[in-house]
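Below is one structure. I have some questions about it.
A single protein chain has been omitted from the complex, and every remaining protein chain is retained in its original position.
So, subunit A:
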């Protein structure tokens, strides 16, 4: 595995890998989100209690799951960056952070828009909502730490440490609805034993989650390519690339 992974520590190879992967991610994004949204918003049946307003689930749940998914991938990249001192992994942390922050913001905003008509409040300081808000601040923290240092090396290290420390928040978000009394309802789709959601609604939801995952991946890849070029802009391979293009 080392032999296979090691070449990607080099910026040029990583850049090429991004280029190879990007079309697949874009295709999956386009197909899944188109299918998932049309199916979910137009064809899935209305909920017995919430009628049509439950349909925001097809945006809220994927973005919330991906806000946590993006954070875990960012943290894994941060561990690789700190332990193996691989520059590309550090760039990946910075590439993922704003994408994850955007997902968290989408989850919070759609959640508020859903909460107002259903619960009767835009915002409640319950454990789930608060911990998700902290996740947003963690993303902001990672980004601003990176940019706060004149020296990108130490900035990167500080951002990586914060990213790793923030992982503690992920289980708290996930289990908040079980550990404490919250206004937010429990998890729907991780409850495999009982059918908490009807298959006619579950399928479009799963397709949307896959689409959002590919979307996060695609955006992160584009950003990673950019970061690599920024860092390597004086290297011959970048000059070659630019003069060719």
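Note that in this section a residue touches a chain if its C-beta (ideal position, glycine included) is under 8 Å from a C-beta of that chain, and two chains touch if they have at least 3 such contacts; residues count from 1.
We adopt the following convention: contacts and distances are computed from a predicted model.
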item: Which of "TRAP-type C4-dicarboxylate transport system, small permease component", "1,2-phenylacetyl-CoA epoxidase subunit A", "Cytochrome c-type biogenesis protein CcmE" or "Phospholipase_D-nuclease N-terminal" matches, in UniProt, the chain that is not displayed; value: "Cytochrome c-type biogenesis protein CcmE"
item: Touch with the omitted chain, as defined above, among A:19, A:185 or A:230; value: A:185
item: Residue, one of A:54, A:71 or A:139, that touches the chain absent here; value: A:54
item: Selected from A:5, A:46 or A:148 as touching the chain missing from the view; value: A:46
item: From A:11, A:64, A:77 or A:127, residue that would touch the chain that is not displayed; value: A:127
item: Sites on subunit A contacted by the missing partner chain, in the whole complex; value: 45-50, 54, 57, 79, 82-85, 117-121, 124-127, 161, 164-165, 167-168, 172, 179-183, 185-188, 191, 196-198, 200-201
